[in-house]
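A single protein chain has been removed from this complex, and every other one stays in its place.
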Amino acid sequence: MSQKSKRSLKEKFALKNSLIKEALSEFLGTFILIALGCGCVGQAVLSRGMHGGPMTVSVGFAMAVTIAVYVSGGVSGGHINPAVSLAMCVTGRLKWTKLPIYILAQLLGAFVGAAAVFGIYYNAFMEYSDGKLEVTGPNATAQIFATYPAPYLSLINGFADQVMSTAVLLLAIFAIFDTKNNSVPKGLEPIAVGLLIIVLTCSLGMNSGCAMNPARDLGPRLFTAVAGWGMEVFTCELANFHADEIIHFCNILEVYSQASGDSASQDCWAINISLFISLAGNNWWWVPIVAPLLGGVLGAMIYVIFIEIHHSDPQSGEENEAHAKYELTNMA
Amino acid sequence: MSQKSKRSLKEKFALKNSLIKEALSEFLGTFILIALGCGCVGQAVLSRGMHGGPMTVSVGFAMAVTIAVYVSGGVSGGHINPAVSLAMCVTGRLKWTKLPIYILAQLLGAFVGAAAVFGIYYNAFMEYSDGKLEVTGPNATAQIFATYPAPYLSLINGFADQVMSTAVLLLAIFAIFDTKNNSVPKGLEPIAVGLLIIVLTCSLGMNSGCAMNPARDLGPRLFTAVAGWGMEVFTCELANFHADEIIHFCNILEVYSQASGDSASQDCWAINISLFISLAGNNWWWVPIVAPLLGGVLGAMIYVIFIEIHHSDPQSGEENEAHAKYELTNMA
Amino acid sequence: MSQKSKRSLKEKFALKNSLIKEALSEFLGTFILIALGCGCVGQAVLSRGMHGGPMTVSVGFAMAVTIAVYVSGGVSGGHINPAVSLAMCVTGRLKWTKLPIYILAQLLGAFVGAAAVFGIYYNAFMEYSDGKLEVTGPNATAQIFATYPAPYLSLINGFADQVMSTAVLLLAIFAIFDTKNNSVPKGLEPIAVGLLIIVLTCSLGMNSGCAMNPARDLGPRLFTAVAGWGMEVFTCELANFHADEIIHFCNILEVYSQASGDSASQDCWAINISLFISLAGNNWWWVPIVAPLLGGVLGAMIYVIFIEIHHSDPQSGEENEAHAKYELTNMA
Partner (left out) sequence: MSQKSKRSLKEKFALKNSLIKEALSEFLGTFILIALGCGCVGQAVLSRGMHGGPMTVSVGFAMAVTIAVYVSGGVSGGHINPAVSLAMCVTGRLKWTKLPIYILAQLLGAFVGAAAVFGIYYNAFMEYSDGKLEVTGPNATAQIFATYPAPYLSLINGFADQVMSTAVLLLAIFAIFDTKNNSVPKGLEPIAVGLLIIVLTCSLGMNSGCAMNPARDLGPRLFTAVAGWGMEVFTCELANFHADEIIHFCNILEVYSQASGDSASQDCWAINISLFISLAGNNWWWVPIVAPLLGGVLGAMIYVIFIEIHHSDPQSGEENEAHAKYELTNMA
């Protein structure tokens, strides 16, 4: 492709609309995240530990995040995760109007990425379990794509696990990109994020595989549902789930919303939660969607409250710096 | 959160007192260190090696340090370790008046971090040992939080181990941040510190888990004491501890203090040591508190004496250096 | 060697012809890639897992790529891979006239690198299998040098595997070096490429060892053919290869070329494919040569179409950006 023909191609096809650009970028980034990340799980599971184990999965998935952020970072910020996008909206770093497009692109990318893993290891899947695609049991392969809870896990514990791990994820991402803190030099943030994923999967991965990302979990789960594993991927229940836990869970939320004093929103909460749990309650699939979204916002808030808000005032001392930074964000 | 509401929040809550900011930062950093670091140990122990092993613990704990330093580095220096803070005071890089606040914040952060690990893995702890929280035996889980000596370890060897590993830690940290040596570029020091932790835990981790940090050890130990493991976490003794070792140890210290010639302080030493050892002597818990504090100062001293003090004179030389650096940026 | 004698050496031997320089550089880079990379596989295989496993092979091979790119990056771009060189030609980043020389140098370097591995582990090879150099069976050692398909792998799946992994490789390389995206700082790209190789080998390595590089595969395969393993290294067949797969494969290609509408080239395709498959078809060796070349171009195209082509116009926007960057270097 000569420079000339490239320029003419550019004239014809280059997108002027930055939102479509960003959607393409998030789609491609999330595709790579899932194709390589779930590929690592696939290699470890399908080879029955011969070509992979906890370390290759942890390091491999982390580096999949790194590469995905390199691919999509410059155009769309490299969120590749609805929980990240939501936290960016809440803290005023992404327009709310862009959020649905970002999330849709991420979900689609994850779905197609899961399809790529299935395609590349099609022969291996057939060999592994004589063509049967199972969600549970010794030949289960559904956990290559979406996350499933450990047998001991209760709803509250699993929910808290996803809230906390995503909170730490966002808290650390905010630190890594905070130029008033000890931020990572430009162009190396994706590697620091990768190192963050290594420690998160090594420390908080045992309960339910540490999804921390609604698109990473729902996209591949949808794919497995249509590709032959069936609806069992959605109806897989938490093993030691008890009714009293739901009630306890609701009570906590009620107390919390009462404390915040807004009685209208409180009723709304109570009704919504009741409805939701009566429908989805003792299934796992909704936890790695709802909990990371909450956790991400929580982590971002904690970082802002503990660290960012106390940086010295931009008005007085830091005008020069703020100015330089403004240009940086425009550029980055 | 719009920019406006953020600004008003900032006006209301932003801390003017830098010491409180720094305490918050050290608290949050140490919380992350323990939540993620001890989380790695927890995952390896509670999964009985299925989801982790020596490598995930070593790399995971190291990256927990990296992330913790990114979170707290820009505000409070990212010490997350009383031994580091003390060495910084001794070498004139931190005001002595700040030291108690730093240490308190670190201890609190470590305590809360340990609670987070227990909370997130509550179901797993219950499953692991049928609800019993044990300090010793095949189902022991106390070593997830604090460090315990290997069965063969003697007091002197364990004490020397903690002195030496913390000395190397501080020595290397001083090198990593010494801009007149081959220092790490700004913003990447936390990653270099993480690599340092990898080698320290791979090489000096076998005797007693390589705490090198009084807050990292005491905070979680206090948590286990109140959370159900009981006072056994403090009374756990060194297995092959012998009375003659204490005497030998005291003699060494006496000789040392006699050599320094100050007879008043010498008596004081002798009395204190005698009292202390008669109380805590053959327990392990005080070693990863006292030894790292000594070792950190020792390591900092060694770096200053071997390397830093011989850098060319700041008055005459620094201009040259500044000049050299200017050329470097042009060149690099 | 004094500065003087070095200068005179330089006058005598320094190459003015940049193509020869680049060929030397690619030769040396690919030599190091194979000597160290295949050395890692050799250490794991010949020690029967005692001194290596999936993790040392994955990380070791990745760091071999990193070092090889450091050695050859500044002079020839550090391609060390015909698939990379071809993709660079197709996207106008390397002159087509240089391509044959690059590929020849890479092949030679890989051949000599394989010889170095055999030489350094000569005693170990002799010990391993009593002097017999086998391609299959429990004492097989040919897989130390070239890649071989897993027993379950079909032609289409293996071909698609190599197309996809090389596509992701090139896509990510383009992102890593794209200064309008979130590119890696100059001098650290080889490390980012190494991290990319880690995730690729951890996620897509199970089907056939993830060659992604015609020189890396053919060079060592040629060496084994002449060094004692014999022609079996070329005639090793895909285990569950079926005639109908070839036919299906041809049909796909026919449909594709019919769609592109050029009937002359279409006939040419059909004849070439038929001839080729009747000759080489059910052997594996040609797949890691042809598929990576296709995949590399595909990945580069995808990056250009999804990301690069949409960057804001160089005429208008770049000046502002250059300005902002100038301030950045002053600031950093």
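First chain written, first letter: the chains are A, B and C, and each begins at residue 1.
Criterion: contacts are C-beta pairs under 8 Å (C-beta built on N, C-alpha and C of every residue); 3 or more make two chains touch, one makes a residue touch a chain.
Please read all numbers here as calculations on a predicted model, not as lab measurements.
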#### Entry: Interface partners of the hidden chain - shown chains only, full complex considered
B, C
### Task
Looking beyond the chains shown, say which of B:L99, B:A175 or B:A227 touches the absent one.
B:A175
### From B:L195, B:A227 or B:V290, residue that would touch the chain that is not displayed
B:L195
## Note on the structure
Note that chain B touches the absent chain at residues 54-55, 58-59, 90-92, 150, 152-154, 157, 160-161, 164, 168, 171-172, 175-176, 178, 180-185, 188, 191-192, 195-196, 198-200, 202-207, 240, 302-307, 309-310, 313, 328-332
## Note on the structure
Residue positions on chain C contacting the omitted chain are 1-3, 6, 9-10, 13-15, 21, 24-25, 27-28, 32, 35-40, 42-43, 46-47, 50-53, 55-57, 59-61, 63-64, 66-67, 69-75, 78, 116, 119-124, 126-127, 179, 185-191, 194, 322, 325-326, 329
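Note that in this section only the chains that are shown with their structure count from here on.
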#### Entry: Innermost chain by mean C-alpha position
A
### Query
Same or different for chain A and chain C, when you check if over half of the residue numbers at their contact belong to both copies?
different
### Approximate Å spacing (C-alpha centroids) for the pair chain A, chain C
31
## Note on the structure
In whole angstrom, the CA-centroid distance of chain B from chain C equals 44
## Note on the structure
Where chain B touches two or more other chains at once, the residues are 55, 186
